[in-house]
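Only one protein chain is missing from this complex, and each of the others stays in its spot.
The block that comes next holds subunit A.
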């Protein structure tokens, strides 16, 4: 009797969470797994076409172009943000004046809306009467307006904006890892005559290994997944230069949303297949990285 009562209590308390997760979290994934085998435009008839959507993905140049863009974007974001975050963490792990204030400032971008900041960055980088160009021209640093969101520089611009938003987060994660390294290791190495750079190379880096492996993995996944700020700033343009794969998926489902420059028609079935391939790509890279970086975690 008591047991039945306990079970009833347990299930009734978990029920709201369970229902919401199944209906709004799991079901949509199952929905996509079904429609990836269908020709379905979001209205009218749905037709089962087997693996046709996947052969279409293989030949979809625009998609593979977006995959390449994603790698450039994610690579650029990682190469800039991880070292910067690590250096900041090491510096702000010292007992220096104002370190809490500096940490709070550098972490601040992570609490602000990506979409809102994308609008702000758009007004800053806009080539026509953007704040940055006006400023640079006023002080004669550039002769004519630079098209920061144009064909040549748009990828660099969206990477810089992404780095701005991400460094604080990774800095904080590195700081958490650094605080697990015992102080006396540094003290004894200093007695042995090691300087700061040597300590960094031979103590900090190896002892941070397992944590660093986790942080970089997190950073890779985040970088591959991010598209909100790109969507608001450039909408994947110009001419698909900043079109990343998750943005490409988005446009197959919501073609008219955004700047209104619709180039596609709605493709629910095909979009589901592309989304699946995208998820597989992210998963494969994560697994490859995990095995490739095993050496990093072998310190302890």
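Everything that follows uses one rule, which is that a contact is a pair of C-beta atoms (placed from the backbone, for glycine too) under 8 Å apart; a residue touches a chain by one contact, two chains touch by 3 or more; residues count from 1.
Convention: contacts and distances are computed from a predicted model.
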Between "N,N-dimethylformamidase alpha subunit domain-containing protein", "Tryptophan halogenase", "Amino acid/amide ABC transporter membrane protein 1 (HAAT family)" or "Raffinose/stachyose/melibiose transport system permease protein", which matches the UniProt record of the unshown chain? "Raffinose/stachyose/melibiose transport system permease protein"
Considering the complete complex, of A:6, A:55 or A:188, the missing chain is touched by A:6
Given the contact definition stated above, which residue among A:53, A:157, A:243 or A:272 touches the chain not shown here? A:272
Missing-chain contact, candidates A:59, A:138 or A:295, resolves to A:138
Omitted-chain footprint on subunit A covers residues 6-7, 9-11, 13-14, 16-18, 20-29, 31-32, 42, 84, 87-88, 91-92, 102-124, 128-135, 138, 164, 167-169, 172-173, 175-177, 196, 211, 214-215, 221, 225, 227-228, 231-232, 246, 249-250, 253-254, 257-260, 268, 271-272, 275-276, 278-279, 282
